[in-house]
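Shown here: the complex without one of its protein chains, the others still in place.
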Amino acid sequence: MPEAYEQAIGAALSDEKLQSAVYSSTARLMNKRKEVVAAGVLPDYQELREQARAIKKHTLDNLDYYLEQFEARVTANGGRVIWARDGDDVVDFLTGLAKEKGSRRVVKSKSMTTEEIELNGRLEREHLEVVETDLGEYILQLAHQRPYHIVAPALHLTRYDVADLFADKLGVEREVEIEKQTMIARRVLREKFLAADIGISGGNFLVADSGAVVICTNEGNGRLATTLPKIHVAIAGIEKVIPRAQDLPTFLKLLGRSATGQPLTVYTSFLAGPRREREADGPEEFYAVLLDNGRTKLLADRAKRESLYCIRCGSCLNHCPVYRKIGGHSYPWVYSGPIGAVITPQYQGLLHDAWLPFASSLCGACAEVCPVKIDLPKLLLALRSEIVKSRAAGKGTTLERLAFRAWSWVMRHPGVYEMLGSAASAIAGDGGIPAPFRRGPLGAWLKGRDLPAIPQRSFRQMWRARKGS
Amino acid sequence: MAREYILHKTRTALGRNVGQPPAAAPEARIRVPQAGMEERIESFRQALEKLSGTVDVADSPAAARECVARLLCGRTAVASNAPVLAECGVASIEGVRAGIADRKELRAACAAAGAGITGADYALADTGSLVMISSPEEARMISLLPPAHIAVVPLDRMLTGLDELFSLVPAPAALTSSMLLITGPSRTADIEQILVRGVHGPGEVHVVLLQRYTQKEEA
Partner (left out) sequence: MSRVSLFVTCIVDQLFPKVGIAMAEVLERAGFEVDFPEEQTCCGQPAFNTGYRAETRDVARHFLRVFRDAEYIVIPSGSCTGMIEQHYPELFKKDPVWLEQVNRIRPRIWEFTKFLTEVAGVEDVGARFERVVTFHDSCHALRQLGIKDGPRRLLANVRGLTLREMTPAEECCGFGGTFAVKFPDLSTAMAKAKVDAIAATGAEYVVGVDASCLMQIQGALSRARLPIRTIHIAEVLAQR
């Protein structure tokens, strides 16, 4: 594992304040979810999961059809679909649009997809003013940090961090009360909304039969960004498509509950193009940006195609004992937790962060709560096998393969297996394992745990003795 | 160019041809539960009150007007052109401005007002939600810019939940560019997971359910 990550993980594990924040926040989210998917509250929870998975499977297996249908409907509504192969295409489009309209001021509501392509930084380099308006994202923007969690981006910061940040960057008096901090942000951002030319949003769902983007938010910034500015640009991965408006009850009943234990987020916006002629308000122009950025590559891998079913609820993060210990910043990419471990190697290259799929005990808590029933442990195991196969020859790797070949041989030769077992027992004797052996895997174990005493007789030896008597 | 590229890569990944129809889609799952009006009102009240919204039931347009005035508590407000508001005479409440046609003026009024008063196209009982369809009668910003939102909703608009909504309105895009579900006051827990209301949208949501005393008049 690259030293940078080992250090990040080590740092995370020894930061007690952080440990406590992540652990307790995720515990709260887990409990809230449990309450609202309980059999007495949502009796058809398991059926909804089956349905959601079936819809996602069908959609992705026929994605070209649905993308074209979505485009036709958006166009019929008076909007435009922009196809983007990667972040460059998105930036080119937006800068071109800004230039054409003479616009510079952009307000943004939260979107992991835009984090993925590092949109803000790139737009700023093109001299556009981009303001994040989701409170957590706004705070991170001021602090120049990456999100810590898919739905709770500023999980790792305290009110004192925020107080310092606002005083420093906004020139306001230092304020530690959270409600007052929120009102400061509200005031500052309200001005930005009213003055903005372009509002950029993500999209939780792209509805093919409607040409609509569905955005689920709690704060209201999503609404402001898509109502006040003259231009609304929605950016979403191509995998976000669902076939019909009538599929929304299924997904909406799962998303909020899985993410934060809310039956519905405060605002669920179904936006189908620019305002219609007689409507009282709304944007005059609407663009839906369909982003590939490697999704077609994942699509081609049939065995792992279900990685694209993800609706970005963050539930797998909340339930993952590894994520809960090391937090979002220990992961190499913007997507963390189990889904991050599964998609990062697929997007970035198998050997890019080859340690990542191994950093899991395969406990399966994630798969149990995934609203679209992605078999995350199975995908991690598949990735491990692929990584092992494709690893370039290196000293450590070759040793490991040799070790498992030897192990396999021993396990097919019971006589040898038994003999080695007796040898180990003899070496250990009464004093436990001698020092020269306390390295490698044994050394790693002993770092934080004691080893069991090696018994004098193995089971089979005891069994034989038992039968003899 | 990018379009052709992406569609081509998609088809290749899936082994599909240009113009190939999709496989049969699983049927959409719509299950509308049975529930009487009393049950719906109670469910709506519980759900919205849990989110710190308030629910009143008015048994006449006049009673609804009184309720709105009480909720306003002397604040200024902008009212939408929803027919139900005209029916209740909301525009005549002191401090309420209605019928603003100019978009710029409307925006300025909403930004300055203490409350926004609207109707709602539907209400959803199981989640305590309001369904607002953008139209000439309902401007989006009225329920968005002011710090408080008051909605007057005729009871015959009270649906059981999402399934009933999408079974009645299977194609919202045919009606509007914006259908919005509002489920309680705006909120965030982004700082230390401490709940704060009214971040960007209204921090107060009040719903007045209007029981029209003659059902037959509706037909």
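For the reader, a short list of remarks on this structure follows.
Order as written gives the chain letters A and B; numbering starts at 1 within each chain.
Quick note on the criterion: a residue touches a chain if its C-beta (ideal position, glycine included) is under 8 Å from a C-beta of that chain, and two chains touch if they have at least 3 such contacts.
Keep in mind the model is a prediction, meaning the values are calculated, not measured.
Every shown chain touched by the omitted chain in the complete complex is listed here: A. Only one of A:R125, A:R302 or A:R460 touches the absent chain when the whole complex is considered: A:R460. When the omitted chain is restored, the residue from A:L60, A:A185 or A:I326 that touches it is A:I326.
For subunit A, the residues in touch with the chain missing from this view are 9-10, 13, 321-322, 325-326, 358-365, 367-368, 378, 381, 384-389, 400-401, 404-405, 407-408, 410-412, 414, 417, 421, 424-425, 441-442, 444-445, 447-452, 454-455, 457-463, 466.
Assume only the chains that are shown with their structure count from here on.
A separation of 30 Å divides the Cα centre of subunit A from that of subunit B.
Remark: subunit A residues 21, 24-25, 28, 44, 47-48, 51, 54-55, 58, 61-68, 73, 77, 83-85, 89, 133-136, 139, 152-155, 157-159, 162, 178-179, 181-182, 185-186, 189-190, 193-194, 207, 209-212, 218-221, 223-224, 227-228, 238, 243-250, 252-253, 262-276, 278-282, 286, 290, 292, 296-297, 299-300 touch subunit B in the complex.
Those residues of subunit B lying in contact with subunit A across their complex are 2-3, 5-7, 9-14, 16, 20-23, 25-26, 28-31, 47, 51, 80-81, 103, 106-107, 111, 126-127, 129, 134-141, 144, 161-163, 165-167, 169-173, 176-194, 196, 198-202.
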